[in-house]
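The structure appears right after this line, and notes come after that.
Every protein chain of the complex appears in place save one, which is left out.
For reference, chains read A and B in written order, and residue numbers begin at 1 within each chain.
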Amino acid sequence: MTQTRAQHGSFDGGRIGGFLFLALLLALIAAPILYVIYGSLRTGAPGAADAGFTLENWRTAYLSSAYLKALWNTMALSAIVSVLALMLGGALAWLVARTDMPGRTQMALLLLVPLLISNLITTLAWIALAAPNAGFLNAWFRSMTGVRTLFDIYSFQGIVLVHVLHYASFAYLAIFAALRSIDASLEEASYMLGVGPLGTGLRMTLPLIAPTLATSFLIIFVLVAENFSVPTLLGSPVGFHTLPSLIYQNMAVTPARPTLAAAAGTLLLWVALIGAAIQRRITRNASRYITVTGKGARLRSAKLGGWRIPALCFVALYLFLAVILPYFALMLGSFMSFLTANIRPSVFTLENYATILVGDNLAPVFNSLILSAGGGLGLTILYLGMSFVLAQASKTFARLVEYVTILPSAIPALILGVGLIWTFVGWSVPIYGTMAILLIAYFLRNLGYGLRQANNAFSQIARELTEAARMNGASRLRALWDISIPLIRPAILSLWTMLFIFIFMEVSATILLYTPDTRTMPTVLWNYMSSGSQPHAFAIAVAQASLVFIVLYLADRKFGLLRKTLER
Amino acid sequence: MRNACTRLAMTASLLAAGATMAIAQGAGLADPKLQASWAFMQKEMPGVPASLLEEACKEGRVMLYHGTWVQAQDAQVKRFQERFPCVKVEKFTADTGQRQERWLAEIRANRHVADIVQDTDPGFLDAQSATGTLLEYKISNDAAFDEAAKRSGYWYASRVALVGIAWNTDLVSDEEAKKLLRWEGIVDPIWKGRAAVVDPAAGGVAYLPWYVWLKQYGPDFLQKIGDLKPRVIAAIVPASASLASGDIAVLFNASETGLLPLLDRGAPIRWSLPEPGIGPMTGQAIARHAPHPNAAKLFQEYSFTEEGYGIWQKLGGAPARRNFRDQRPVAQEKWYKVPATFAPYDRADASTNLQPVMDAYRKLVARPQ
Partner (left out) sequence: MQEIHATPVLDVRSLTKAFGATKAVDDISFSVHAGEILVIVGGSGCGKTTTLRCIAGLEEPTGGEIHLDGVLIASAQHSMAPERRGIGMVFQSYALWPHKTIFENVAYGLERRGLKTQEIRSRVDEALTQVGLQEFAQRFPSSLSGGQQQRVALARSAVLRPKLLLLDEPLSNLDAKLREHMRDELQEMIRLFDMTAIHITHDQEEAMALADRIICMRNGRIEQIGAPRDVYRSPVNRYVADFIGSSNILEPLGIEAAQGGSLIDFGSVKLRSTQAPDAGGAKPSIAVRVEAVELHASAPEGENVFAATVTKATYLGGNSLYRLEANGLRLTARASDDYTCGETVHLRIAPGDVRLIAP
């Protein structure tokens, strides 16, 4: 009896430890958000001596026509981009993961390249390409046909184009991993009934990856809603403003209005909650979609037949628009003294690269690699751990947490950064001014995505598989390590890959929180940008994308990031 | 890696310091390695005691919170470190609003990181000197700055960011460009469909011309700008890049912040600086609770010496120091002319009028479509 009780004790200890871990993370999530909400109700920043309570910020953000119009624009833009990006990314993922399209293995990695340049740089590259008068593309087209403008990037369509090309790649990776985990016998049943590849894709495969689609929809929706650089740069000429572009202005004007920016930031929280509710509805019956059972999974490729070449052309067209064109502009621009469509020998220079390739810029490269590879792995483990602990909590609590976790991704990074400063600047614990605060920022920025991906990954595995391990003498953690982790490896690698890329590209929050010792590559890029040197910024962007691609390529070679997954 | 580089640089300068020491005989400095630094101080910072140097060296570092003009700042920092190898300069670079919020949050939490703060809004620095977040320190070169370019004992102006009308010389003929020598010229119908403006919401330098135009010429002027349907660009840098690339022909509220780097790189642009001139200053001050107060004072001193200021100014804006010869290559250009008079401009008034100016702009220029 006594022995028995002692054993119970250790078991409960593990559980208590799990919940303490969760409580700590929840506090970490709540603190900056609460600070932002608190700040939005003040006349001055939290802690300012002469500040008092006010509803003025909320009145402006929630009732003025400018903000409501911006809210509407934000929602419309996010919804359109999310749907288009999912359709495009889903098609790409299916072609690469589950068909016999020629060249699919080479394409698998190339399709991630659009994510390797930040939204800001992509936008600048597209301005260089498709500015109405002097864009490379428009100038070339004019010289060929005499038509003044082929495509004007300063438009709603331009904003949608830049976002969709970027996020299709994001959707692609998530869906790719999900498609790789599907037990082919489910699809085979469909083929047996004489349904063709397309029909099977739509009727069988689509419902199976519904949770992944729902999550990707939510994340793209929230990230687009949160982004300020694309609508600010491309929307201003046509008077199109989103909430983050107004928030950016509130921080740019003198004197800055951080409290009004915070109030406008809270508006986006509601947007995110609505998105999370929709996602929740779709994933509610996730157990219906268990795809890894104890009966073994096999993969199967759809035979495209006569559609093989058109499919390849489709993927190639995407790569042309999302990779070749913007990188062409970036490369060209990085060798120019200044960006111009009036190309002549005198505008070319090597000075940009000579300037950025100095010893002083090595530390940021090193920091970025450490933060994104090491930090990315750490966060992957953290999200998996959270998901694992949450799976043992009550359903209501787990659902509540899932809602809460989308919030930090929805607050514009700028405001989240301010919230983190407000939270940690007064602490004596060495977080503020160290790499730790950057990691916390990245943890929060990617939480909505990371936790959901982890949840989806776990929900793909039949519960019986881990229970069988426990009946064979494995503890909960041991079963996680021996059974769950190997089985969700594709999803884990895809999560790590995505976090690696996201962290490497992050600048909006980093720019507020870095110190001279924790400079990252994007902060260097940003500083060149803001001191008026786009070609320098382009050179760094090229260097950055090349570096990230090399790392991914090597990881793919070594760990089979995308090539070999569950192909037994 | 970076440490190794720094160490290498330090060794080199120490050797250099040793060489100069043989020439300039010491004046009561304990550490002979500081002789070269001290000699420079005696020449350019009259009256500053040697103890400041010694204390600064003990502190060993100084933290600078600044904004744009990264190249100019880098050049100045580099020369400072050559002069004073014992003080390492670290920088935090960010946009104005974010930099201010971070600095203020740190002060409120009694966490003092910044030694030197720069701001493109001297009104902000005025307010801060009143609330006591700045250290009172009168530089030895105080007399070289006019009252408008300093708040004596607190901040001193490192530059004037002049605002002008810029055009692309490939797209605007010299004849047309003559219209752009006066502010009134921008409302000429010939610019219809060819011009751009920077949104005043971009803040700072972008905002000020709108404030002055509204005050000086009234709403009618803004109305006429709106009639030209200028392209609205979100910030100074992309606007300048659009001008250089030839995507737009004229930029009505251009800033030398964006123009100078492009001109240096051979972009086909020119600009006029019409009367009355519009040019907000960037001020630099020492934080009240600077963790390295002596190093901060030394840096503040150096920034406004003939040499330190000159290095800065060569790559920065128009000089704010009295009787200072403009070091910039552009100053040698025949077309370049700094305005003789400046628009009367009360910093506090400019801040309070932010909303009315923005409202007028939105109604008259960026008309809802």
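Methods note: a residue touches a chain if its C-beta (ideal position, glycine included) is under 8 Å from a C-beta of that chain, and two chains touch if they have at least 3 such contacts.
Just so it is clear, the structure is predicted and the values come from calculations on it, not from any experiment.
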Visible contact partners (per top-of-document touch definition) of the missing chain: A
Touch with the omitted chain, as defined above, among A:S64, A:T105, A:Q157 or A:S475: A:S475
Chain not shown, touching residues in chain A: 1, 4-5, 7-8, 11-12, 292-298, 462, 464-465, 467-476, 478, 482-483, 486-487, 568
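Simple rule for what comes next: only the chains that are shown with their structure count from here on.
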Inter-centroid spacing, chain B versus chain A (mean Cα positions, whole Å): 36
Chain A - residues contacting chain B, complex: 45-48, 66, 124, 127-128, 131-135, 154, 232-233, 236-239, 245, 249-256, 258, 337-342, 346-347, 349, 359-360, 362-363, 366, 414, 417-418, 421-422, 425-426, 432-433, 511-512, 514-516, 523, 527-535
Of chain B, residues touching chain A in the complex: 1-2, 5, 63, 67-71, 90-98, 100-102, 104-106, 108-111, 113, 120-121, 123-124, 170, 199-204, 207, 231-238, 240-242, 244-248, 257-258, 260-262, 265-268, 351, 354, 358, 362, 366-369
